[in-house]
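Every protein chain but one is kept in place in this view of the complex.
What follows is chain A.
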Amino acid sequence: MVVSVKVFKKATPNGKVTFYLGRRDFIDHLDYCDPVDGVIVVEPEYLKNRKVFGQLATTYRYGREEDEVMGVKFSKELILSREQIVPMTNPNMEMTPMQEKLVRKLGANAHPFTFHFPPNSPSSVTLQQEGDDMGKPLGVEYTIRAYVADSEDDRQHKRSMVSLVIKKLQYAPLNRGQRLPSSLVSKGFTFSNGKISLEVTLDREIYYHGEKVAATVQVSNNSKKSVKSIKCFIVQHTEITMVNAQFSKHVAQLETKEGCPITPGANLTKTFYLIPLAANNKDRHGIALDGHLKDEDVNLASSTMVQEGKSTGDACGIVISYSVRIKLNCGTLGGEMQTDVPFKLLQPAPGTIEKKRSNAMKKMKSIEQHRNVKGYYQDDDDNIVFEDFAKMRMNNVNMAD
């Protein structure tokens, strides 16, 4: 039986050292994180007595490259782990199934390696730039790198160095939680009695990317003012710990006057549906996205999850959170009242139905791309996937409706 497995491959400019990686997305499960497992192939004649070293590094970029002056760099690289790959320092290393397969396939010159993400390492996040900005994207990025040298601290030459960008992501827990997030506020007015109270409840605590967020708004007006209109936003909160900066961006919004004005003494219960999507926020500066590798469709950045017992204040890198914000316009004199209800926006965990669907979609995309680039003929296996994808697309359309 032939199983088609996609493998990421990249060679040094001189072609002597080659990386093979089974995947480029590595999942942080909070209690443990997938290690980076792969294989390096190197020609022994080329190596002579030198060694191959590997590094797992994360790059923080918190400012545009074009703005760098006076020798200040708006980026920092942290070498998270270094290891000697060839010759192997630990001959009893346990190989993952992927590594076993690759080593069997690639022969004696293949050397497996494994890197571990340190605890507290941040997730990959990219801050979107305006359309014409050609510089390197801002955010947190991971790179694995291999180079040939005599010792670890030796100068690294471009010709014999290879690096590959990978992603570190977080998935939603299997259990989406029972608690329904809600918030209740009330507002009184100077010079008049009574209050307007506003209660907002979401239908879930954790949403998957592309899902509809339903916010039920209950307004009871016991004041003498009336509510003119209701605005509903989904707000993405981005905290860039590297520069102590934070900002909020609306990623979805709607405004309605339906049911308005809510006159004194009246009540209103209404549910708003909003879908936060990266596609609706193209070219908007500063929108945080899941660290993206060029050829894949991107999501909005997933909410940052922290281990139990820790606060997001301890998190490094870029911390993302979301909330639904409801604003009531109480007229020119009454002003505005607003409330925020936090929720989480995440990738479905592997194994769940949703995950399978989106996986199929991704696979389809990359196959399509390959067909375009390489123009090679698809075998039957891929055709099956293709049909899967078509179905998926229809589902999506239905969902959007």
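Please note the rule applied: a residue touches a chain if its C-beta (ideal position, glycine included) is under 8 Å from a C-beta of that chain, and two chains touch if they have at least 3 such contacts; residues count from 1.
To be clear about the criterion, contacts and distances are computed from a predicted model.
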For the chain that is missing from this picture, which UniProt protein name fits: "phosphoinositide 5-phosphatase", "Opsin Rh5", "C-X-C chemokine receptor type 3" or "UBC core domain-containing protein"?
"Opsin Rh5"
Among A:Val125, A:Met161, A:Val227 or A:Val324, which residue is in touch with the absent chain?
A:Met161
Could I get the residues of chain A that touch the absent chain, sorted low to high?
1-10, 13, 59-60, 62-80, 101-102, 105, 118-121, 127, 136, 138, 143, 145, 156, 158, 161-165, 240-245, 247, 286, 294-295, 314, 316, 366, 370, 373
